[in-house]
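Only one protein chain is missing from this complex, and each of the others stays in its spot.
Order of writing sets the labels: A and B. Residues in every chain begin at 1.
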Amino acid sequence: METIQGVKLNEGERAAPVLPRDIQSDELVFNMGPQHPSTHGVLRLMLRTDGEVVLEAQPLIGNLHRCCEKILENLTYVQGLPYVDRMDYLGAINMEMGLVLPVEKAAGVEVPKRAQYLRVVMCELNRVISHLFAAGQFGLDMGAFTPFLYMFREREEGINVLNEITGGRLLYHYIRYGGVTRDVPKGWIERCLKWCDRVDEHMDEYNSLLTYNHIFLNRTCGVAVLDKETCLDYGVTGPILRAAGVPRDLRKDMPYSCYEDFDFDVPVGPFEKGVAGDSWNRHRQRLREAEESIKIIRQALKNLPEGETQHPKVTRAWKAPAGEAYVASEAPRGEISAYFVSDGGKFPYRMRMRGPSFYNIAVLETCSRGLLIGDLIALMGSVDITLGEVDR
Amino acid sequence: MLSFRQWAGNVWNGLKTTFTGLSITVPYIFRKPYTLQYPEEVPEIPTTERGLHNFEVDLCIACDQCAKICPVDCIAIEAEGKGKFARMTKFEIDYTKCLFCALCCEPCPTECIHMGPTFDLVGYTREEVIINYADRENPRTFSDGEKLPYEIVSFARK
Partner (left out) sequence: MILAEVVPLSAKLAVLMADFVGASPIWIFHAIGSLIVAVGVLALVVTPVGLGGVYLERKLAGRMQNRSGPNRVGPYGLLQTLADGVKLLAKEDIAQEGADLPLFRMAPYIVFLAAFAGFVVLPFAPGVIAADLDVGIFYFLALIGLETIGIVMAGWSSNNKWSLLGSMREVAQVVSYELPLGISAMVPVIAAGTMSVYGITEAQSGHIFNWFLLKDGYWAIVMIPSFLVFYVSSLAAAKRAPFDLPEAESELVAGFHTEYSGMRFGMFFLPEYAVMLSLSGITTALFLGGWHDPFGMSGEGGTFHNVWWWGLIWFFLKATILFLSQILLRWTLPRLRVDQVMYLCYKVLLPISMVCLVVAAAMRLI
């Protein structure tokens, strides 16, 4: 039986014919990840390269698969909620939002206004934190350690603000069917606004240290361009799509949870430098969106209505009546949505979730051809995937 | 092709942004560090923190509600007797499984289980992170009468 480097081949398989070495330029096959420092978790990329030039990059996913959707179908409604936090652990509240909205729509639950505003505040806080993390991480991938830690400092403060109201630092379990877990504690609003000021204050620092640095601009401008068509073909959503010049933001296009009450812009690329959809614009898009989110937080906290934070009928033992619904919402990384079917039983009949990272990761394969390895890192860092949500 | 003007502009931009960067990072050398020296300086934990549970064994009536609602089945309860005369023999929380979702605190009729502020639990084996709160010989609980070292925030929902 034939073998290649000690590995036995199956029947019918045959080793490739060996050409004389001097007439072929050797390609290298790299196994990038899951332990590679900049694959953001447990992503594994099989790279075929010619020296430094990437010929093919194939993402191999599934190392973190936990059957999230099936678990949700085997737990009661209230039990399922802490699980979705574990999908996109960097935008956990937005994941809860994605789960809760279709169920409420199918069941026809009207969420109290105050709860809706609180949901918006938490989602936007979480979005700022997530974008700060993504932007810092991208800087780290580009070799700039210091801005990463500066952004982490503000992220830490934001996590403390969230911790104070939700009780968790990363996995919040805050949003419930029909409302939210807890009303704002005393003095929390002031602390939250103070944090918003702090982020606004430091935004200049990040920009002049990292975003407009000459080396950083040269590394990212025009690198790994994901144009409009590719993005739309692959179902790419979120900041990546907007950086490519498509003004699609579900908060604006299909407002949910009172987003229509707030005045905010949807930043769309291209920005000052580079071309639409390159790595730099994706980075800039995130920082711009963080600024807009802070605007929303300020408005929501200013106009926070009085009232209940929980629908009185939706209790712990609540079951959704038979029905189905699909609602999409805007998570930090793109569209999170769920298709929910209920047969009126104790458990959801079907819960299918569409996560943004899973679709965004698919574009790596097309976009990475012909890049240098350093550019591939720029691509992965600026696409910003969370493997917990890709593998689910 | 770059014109000489563009070339010189690039060089100038490179130098300029480098010095802009330095003017941001260097002053930090003379500022106070942001970090906490963890074991000596304990971070401020909000009262809402969902840390390790605090369980008041004398209040518990072994109704099994918390074990039922737990999404991961990490609570194991055993009791002798029934109803009023129930006596806990085992109330074990398996922290290798626990999600810290605080769902167990909600249905409790006597409000005997809370989420505490303790966030660190370490052990060399898995058995060490399975805690029996009803162990009367070496109790981990705050029995009634003793004041809790922090304010309890009830996760119970009426």
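Quick note on the criterion: a residue touches a chain if its C-beta (ideal position, glycine included) is under 8 Å from a C-beta of that chain, and two chains touch if they have at least 3 such contacts.
Computed from a predicted model, the values in this text were never measured in an experiment.
The chain not shown here is in contact, across the full complex, with A, B.
When you scan A:Leu209, A:Ala328 or A:Leu387 for touch with the missing chain, the hit is A:Leu209. Here the missing chain is touched by one residue of A:Arg153, A:Arg169, A:Lys273 or A:Lys319, and it is A:Arg153. Checked against the full complex, the candidates A:Ile71, A:Leu140 or A:Val268 give a single residue touching the omitted chain, namely A:Leu140.
Even with one chain removed from view, chain B keeps its contact list with that chain: residues 7, 10-11, 18, 21-22, 24-26, 28-31, 33-35, 37. Those residues of chain A that touch the chain absent from the view are 28, 30, 36-38, 51-52, 139-146, 149-150, 153, 209-210, 213, 215-216, 218-219, 372-375, 377.
The rule we apply is simple: only the chains that are shown with their structure count from here on.
With each centre defined as the average position of its C-alpha atoms, the distance from chain A to chain B rounds to 24 Å. In the complex of the two chains, the chain A residues touching chain B come out as 75, 78-83, 146, 153, 160, 163-168, 171, 173, 181-182, 185, 205, 208-209, 212-215, 310, 316. Contact residues on chain B toward chain A in their complex (touch as defined above): 10, 13-14, 16-18, 20-21, 24-25, 34, 46, 48-50, 69-71, 99-103, 106-107, 115, 155, 157.
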